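Subset of chains shown; positions unchanged.
All chains are identified by letter, namely A and B, in their written order; residue positions are counted from 1 within each chain.
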Amino acid sequence: MDSITIIGAISIIMSGFTIAIGSIGPAIGEANAVVQALKSIAQQPDEYNSISRTLFVGLAMIESTAIYCFVLSMILLYANPFWNALVG
Amino acid sequence: MDSITIIGAISIIMSGFTIAIGSIGPAIGEANAVVQALKSIAQQPDEYNSISRTLFVGLAMIESTAIYCFVLSMILLYANPFWNALVG
């Protein structure tokens, strides 16, 4: 296997694994947050505003870790510095 | 094995694993959210509107991580930059 092939193959592998593994935590985490928000609304409907505001802040924080993984995954496919160095 | 075969084989492997692994988290997470929504409706039927609105926002957020994986999986099959570079 020449260098180009190795770098290409490994980039494909890692871009897949990064987003696949990286989506487990946020998916479950966001679900837990939504679960509790639904529970709190049913329990204290008057606090709907402060609950949903806190929920959205929390979802944004949690989603951010999924975004990190997706960004890295796209970088590996379309802006890979090692691939560019070898191809260039 | 020549380079084309390696890149092709690895793309198949990763497109499969990415969606397979990436569907576990969202499936269970969405289920948890739905479970709690059903529980909250049974407990507080009057809040059906705000509960289902929060539920749909949450499902959208959680489904997004499954979508990331599916997108990557399709990119690896049909818009793979490394495959195109080698074939081209």
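Simple rule for what comes next: a residue touches a chain if its C-beta (ideal position, glycine included) is under 8 Å from a C-beta of that chain, and two chains touch if they have at least 3 such contacts.
No experiment lies behind these values; they were computed from the predicted model shown.
The complex in this file is a homo-oligomer whose displayed part has 2 chains and whose full count of copies is 14.
Convention: only the chains that are shown with their structure count from here on.
The mean-CA centres of chain A and chain B are about 11 angstrom from one another, to the nearest whole unit. Of all residues in chain A, only 1-2, 4-5, 8-9, 11-13, 15-17, 19-21, 23-28, 30-39, 41-43, 45, 48, 52, 55, 59, 63, 66, 70, 73, 77-78, 83, 87 touch chain B in the complex they form. By the touch criterion stated above, chain B contacts chain A in their complex at residues 1, 3, 6-7, 10-11, 13-15, 17-18, 21-22, 24-26, 28-30, 32-33, 35-37, 39-41, 43-44, 46-47, 50-51, 54-55, 57-59, 61-62, 64-66, 68-69, 72-73, 75-76, 80-82, 85-86.
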